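The complex appears here minus one protein chain, its other protein chains still in place.
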Amino acid sequence: MTQRFFGTLAAVTALVITTGQIPAAGQSRGGNGEGATPSFEPPRTPWGDPDLQGHWLPGGGGMMETPAGEPWKGPAFRPTDAAFSNFFPPEPGSAAPARPRTPPRPMVVDPPDGRIPMQPWAMEKRTEIMAKQDRVEHLDPRVRCLQSGLPRANLPVGYNTYQFLQIPGYVVLLYEWNHMYRYIPLDGRPHVSPNIRLPMGDSRGRWEGNTLVVDVTNFTDRTWAVGHGAPPEGAPASAISTGHGVFHTEALHVVERFTLIDANTVRYEATIEDPKVFTQPWKIQFNAFTRAPADHQLFEYACHEGNGRNVKLMTGFDIDK
Amino acid sequence: MRTRILVSTIGAALLLGSGSLLAHHAFSAEFDANRPVNLRGTVTKTEWINPHSWIHVDVKDASGKVSSWAIECGAPNSLLRRGLNKMSIPAGTQLVIEGYQAKDGSTTANARDITLPDGQKFFVGSSGTGAPYEKDKDNK
Partner (left out) sequence: MNAAHWDLEPHSAEEGVPPGLGVVEGDAIPYQAWAAARKKENYANRAALDPINKCFLPGVPRIMYVPFPFQIAQTPKYVVLTHEYQHATRIVYTDGSPHAPPNDFWMGDSRGRWEGDTLVVDVTHFNDRTWFDMAGNFHSDALHVVERFTPLEAGHVMQYEATIEDPKVFTRPWKISMPIYRRAERNLQLLDYDCVDFFWLRMRPKR
């Protein structure tokens, strides 16, 4: 199975820019993700944009949605098996700041009932997907080490941290898990051709006051829009609150809003639209990013390379041989 | 050597909502909180891979019989951040391992702590799997 790279130029596009200061660490604790965005005057880059740069830890997540069905009470159910929001438990004696407590409400803030508004056929398909996680065609794409998609990449998961960089004309987001990156151009250029489909979509950004607004289109249909934490074992789709199994089509359109609400917290909102799957656009909101300790670095997280056990179970192919 | 193919999921802590054939990332699917183990063994090999690092140790029982244990730990990134690296536990290192044995009784365990010969103890547990040593597992 040889891959043949019929060459294009091995080439580089280099952007050589200076950037601004890292914001001085403040100690204020931000809001809890509810209601209107608090007003906070962020530090600025030398060219005057709000400065979101630095290393970030996953913020408190909580439930994605209010389950549509009855709470799951399977035989193995214990309250502690429910969705895990605390993926980066503070190490004893660590210098990591305490993460803001997430309110006891779902991340889904619209529709007001907190449920992901799937069309009936889509809910049936989601139920099938969650019931048949032992099939490759339904298996969670993250488990297969595909890229997370959006807004899922910004949901709190274990072993993932972030680094934000800014250079004139771009915001660059780096994701530790599976070494993903997003370049977000700010120059108002149009999206790429609809013939081009990208797992992480095609991002176009602009500043609205102190909020970075990112319009994302051109998705493939091979990711899930959301899904974090651990749904209870054996639970049907209607009883889970974690957002697993929320598939989408190439019509997916996501609009994100990143706002620094205090020196150490970035609030994240995403409006998710796919008229083939959902009955309406819906919105999530939570404090997704908490400033990491000063000496934090991203380390390489090679996903597929260590995924041999999964690959072998699902396909019989041994990548470790 | 593991006799059953156990599957680890990647990245997020996931309980795959299916039957028992597919092993899960969840602690409770593979390991038994009621089977704590305290092992003394000699490192034969380490695997610094995602989503879990593995330490392989030879453990000698009271009768002198040596069995090979596979010890599941957290991802390399989390171990690095806790102060453990590839050079910390080379082959030949004597380790004390506290954790929980596999449900199927095989010589596999999920480790909570390891103690090095110099007495240093490291928390090596995985995060987001519902293990007994995890704090704050509820929605907060």
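Letters A and B mark the chains in the order given here, with residues in each chain numbered from 1 onward.
Here is the rule we use: a residue touches a chain if its C-beta (ideal position, glycine included) is under 8 Å from a C-beta of that chain, and two chains touch if they have at least 3 such contacts.
Since we're looking at a predicted model, the values are computed, not measured.
K.L.:
Which of A:Gln147, A:Thr161, A:Asn210 or A:Thr242 touches the chain that is not shown?
P.N.:
Within the whole complex, the residue contacting the unshown chain is A:Gln147.
K.L.:
Touching the absent chain: which residues on chain B qualify?
P.N.:
Interface residues of chain B facing the absent chain: 48-49, 76, 80, 85-87.
K.L.:
Using the touch rule from the top, list residues of chain A that touch the missing partner.
P.N.:
1-19, 53, 134-137, 144-147, 163, 165, 167, 170, 172, 174, 178-181, 183, 185, 189, 192, 196, 198-200, 220, 222, 297-300, 302-305, 311, 313-317, 319
Throughout what follows, only the chains that are shown with their structure count from here on.
K.L.:
How many Å are there between the centre of chain A and the centre of chain B, using C-alpha atoms for each centre?
P.N.:
Computed from C-alpha means, the inter-chain centre distance equals 28 Å.
K.L.:
Can you check the complex and tell me which residues of chain B touch chain A?
P.N.:
5-19, 21-26, 28-29, 47, 49-51, 74-78, 80-82, 123, 126-130, 134-140
K.L.:
Tell me, which parts of chain A touch chain B in their complex?
P.N.:
Against chain B, chain A makes touches at 60, 62-63, 76, 79-89, 91-92, 101-102, 104, 130-134, 139-140, 142-145, 148, 157-160, 176-178, 227-237, 240-241, 244, 299, 301-303, 305-307, 309-310, 312-313.
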